[in-house]
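Apart from one protein chain that is not included, each protein chain of the complex appears where it belongs.
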């Protein structure tokens, strides 16, 4: 049992939160003591970010209490949380790149003397704040946009401290940092600890968690699994706590050896700004699962193959012939389709009808291929085949449920008879029924000879659907796993748990 | 790929939805009733026909503006383009009937070229369209004055002017049917057909969500550029009708761009793109003209037109903004 450190700065009791009837957090308890680093780990979708939003005033909890220094508090806005001394450092920085460090640090509470902004006081105070966390090279007059990511992070931290934050939440602080910058962050965290600041450290990367934290809380499916002293646990233990969701849902049969066709796409040593040294083969008839954390390069891989952010180095061959996939149009002409992760922003055209949405790609790229009436008839058939539920095919797509929208997007691509399908989180935010319908469809497409690449953060789905799994980390392929892999195997590869062959 | 056939979706049905033409039709009917009460003779076929003929240019401009607005941009150069076209036509024709048709073709090409330039500057150089087209406004006005040394020269041939002011006489029931109305109907049919075509549907999709469109293989910049070209062509046709109807002047197209935008907004088309129909936009223009006619009957100064347009724009946009934020 962990020893509770005396007089916590922040205490969460029984925090619960639901979105549209879906329980995202359920009875979570957590506390942070002065000078403590309390790590929160868990899979994608375990509820970490929702919990952090509640602590920092972004969401109001449905149940439970938040106490700061023993007194219960209700945060109606991020400002309330700030005033109570809780600061948050997001993955996406809340900074103005065109303004100076001092201006950013004091935005919203500029020091005033005789009614005017006291620029000198602003600079001096910023300098003192930066010095207090060991940052002496950063000029308060520097423009934030000219700083590196690590330095911007320092500015974010100074901005939180300028508001007298006593608890700092760091959400994946190393996600954007280079290796040598991570070392600097370690030093920074130590100095914050010395100042008596309590840190909530959210991270996927177990190495950091072990290096920095005193206690670790594991979340899974919105519940707290355990809180342990870091010294009393091991990575294997943690991974075991993080995974192990019930495999209740049904998945269609995998491809048999006879179903596997020839290699469709070969990627050799390819890379771009987000990817390095990617080697990959995609066969007809199989579903290749792609696992990995957010930001590990999974989506970048799909976008490179679809020509949205093309590879800048390496070779890609399609059916043995070299291809340059330099735009979505060339990829579509080569028989590739891409179902995006961000359905609302990149998948649907919200105010157009179901039919118009389903016809969008055919109209754009293969306008003259066949008669219009025949094409429309075929798309209507496809909409029926994927079982879209709508009041009519002239209904605006934004009024459909997420699952039905996704089916329409699928129909759009099926109309092109694609040979290669790239799915990026195809079932995110989709109800159970539609989910299994999409699983069936994906499998059927593979069985009919398509090569399918499916990115998923949902481990049971990834394991249940894939014939092979590659796991990505830091823009590279960290390893490949067979269909019989376990959730532990995937997570271990994704978080960089050092195993026999790694590094 | 063999997939099992399942229950088909119910077929299309007509319904009231945002961006549809029913609201503007309702406003139009109300205005017609008001006009009918105040000035019953206005609704007689001859005067109604001539009203429609007079309104044809602004309706055409509204259709052209619709293409640009529904794709998410603006074209503020159309008024100056109309002026330029009329002045150019007068100087080139120089009252020689034989030059009528070549000049008509030239005007269409000129309109398309201006649209092309507007479109390329906006999409390829990423200049906001209101700056591009306002800049084009300056260039066109300046160029036309420069070319004609400050006063319109030459004259339009009678052949040229007949599109704008002649009519098919002695039609049963209707009496005179202005050529302008026939031109308008032809263009309207073309516009409706175009909006039902692949291009039209893609155009609206681009205005609604350019990201999705691009990821579905649409060349967004090309689609938008074509919209500008269509607007330029519409301005050319409007100029031919307007020049015929009211003759040559540097004021021929003054302020028409605002009229066209107001009409489009009134017709239920969302500024910013992605919603509304070309029929709605054209009905919006007709309604606006009818409103001005009504104001005229009630003795309201025609100079207040701008105020009415401004109020309509603000009202329509405010209503749609509050409606969309309340959902």
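Letters A and B mark the chains in the order given here, with residues in each chain numbered from 1 onward.
What we mean here is this: a contact is a pair of C-beta atoms (placed from the backbone, for glycine too) under 8 Å apart; a residue touches a chain by one contact, two chains touch by 3 or more.
Going forward, contacts and distances are computed from a predicted model.
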Study note, to complete from the structure: Complex minus one chain; that chain's UniProt name from "Formate hydrogenlyase", "Ribose transport system permease protein", "M67 family metallopeptidase" or "Cytochrome d ubiquinol oxidase subunit I" is "Ribose transport system permease protein"
Revision key, fill the gap. Visible partners of the omitted chain are A, B
Point to revise | Touch with the omitted chain, as defined above, among A:73, A:119, A:223 or A:254 | key: A:119
Review point. Of B:62, B:88, B:121 or B:205, which sits in contact with the chain we cannot see?
Key: B:121
Exercise for review: Check each of B:47, B:95 or B:307 against the chain that is not shown and name the one that touches it.
Suggested key: B:307
Point to revise | Absent-chain interface as seen on subunit A, which is shown | key: 78-79, 82, 94-100, 103, 107-110, 112, 115-117, 119, 141, 143
**Study point:** Residues of subunit B in contact with the chain not shown
**Key:** 74, 121, 125-128, 130-132, 134-139, 141-146, 150, 258, 271-272, 301, 303-311, 313-314, 317-318, 321-322, 325
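As a working rule, only the chains that are shown with their structure count from here on.
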Review point. If you look only at subunit A, which of its residues touch subunit B in the complex?
Key: 306, 308, 328-329, 332, 338, 340, 345-352, 354, 356, 359-361, 363-365, 367, 372, 380-385, 387-388, 390-394, 396, 412, 414, 417, 444-445, 448-450
Revision key, fill the gap. Counting only contacts in the complex, subunit B reaches subunit A at residues 1-13, 15, 17, 19, 198, 201-202, 204-205, 208-209, 211-219, 274-275
